[in-house]
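For this depiction, one protein chain was excluded, whereas all remaining protein chains were kept in their positions.
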């Protein structure tokens, strides 16, 4: 391999890593708009077929169950009243075809009387992802409300205990 | 074209797409600090000359009108009392020289009595952007408060109905 070929190969590897990071940002940025507008199919499609979502008060097993949750009465009531599933930029740890995103979600609800919003749930989030022929998919998401419980803190700790952990550095 | 030239050309296309994504993240990250500090010129400059901003309770037509809004009494009252225009990471859909960013904004106001903040407006946001010789510019921004109205939900739905829609994947 010539020097130039080696340079190009190294660049290609860096570009592939950055594409992964941006694709996962995009995936997470799809979640809120999908669930708040009731797009059950788009939401389900973020998960792998057997992917799970454990939100602390219940668990969906499989992407079809994730979609069914969006169509369910509880979720429809939430979005009918006015809601925003607002996520923060996650910490990412990517290794080949697997990734972990660690961060926060806020669930904000419209309060008609006050003509403002209340922050109902703020949760620690762990998203485990897998590269598939159809792009990155969620294989496991766990949320825990940050109510002082050790469980929520552990979930955050597990994601960042090695620091910035960026494969880019 | 040699194999190496073809590889470099493919890389260059990927790099250009990532630059677009990061430039749009940067543009949106400029908005809050500009409006909350009263920089009307910087705010106006995010829009194209004929760009519009429809925030549901009113509409600015043209970048000069966007700047005038920042200098107006209502906005000056808001920032004088203490405010944060806090945006989430948007979903991006980029096609050549046009892009749509779909996401959320929170408008937080300082509450002196409570020594805390209240969340006044949480809105669905659609930003339509265009590449210009001066970089990406907003040609149309529409906000709708997530108060349960179908209009706000439609706006989110339009942005993500095709899923992650990342040109990188």
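Every chain is named by a letter (A and B) in the order it is written, and numbering of its residues begins at 1.
Following the convention adopted for this analysis, contacts are C-beta pairs under 8 Å (C-beta built on N, C-alpha and C of every residue); 3 or more make two chains touch, one makes a residue touch a chain.
All values derive from a computational prediction rather than experimental measurement.
Visitor: Need a quick check: the contact residues on chain A for the chain that isn't drawn.
Guide: Output for chain A: 4, 7-8, 11, 14-15, 18, 21-22, 88-92, 102-104, 106, 118-122, 124, 145-149, 152-154, 156-157, 159-166, 168-169.
Visitor: List every residue of chain B that touches the chain not included in the displayed model.
Guide: Contacting residues on chain B, toward the hidden partner: 4-5, 8, 11-12, 15, 18-19, 22-23, 25-30, 32-34, 36-39, 42, 45-46, 79-84, 86-89, 108, 110, 112, 116-119, 135-136.
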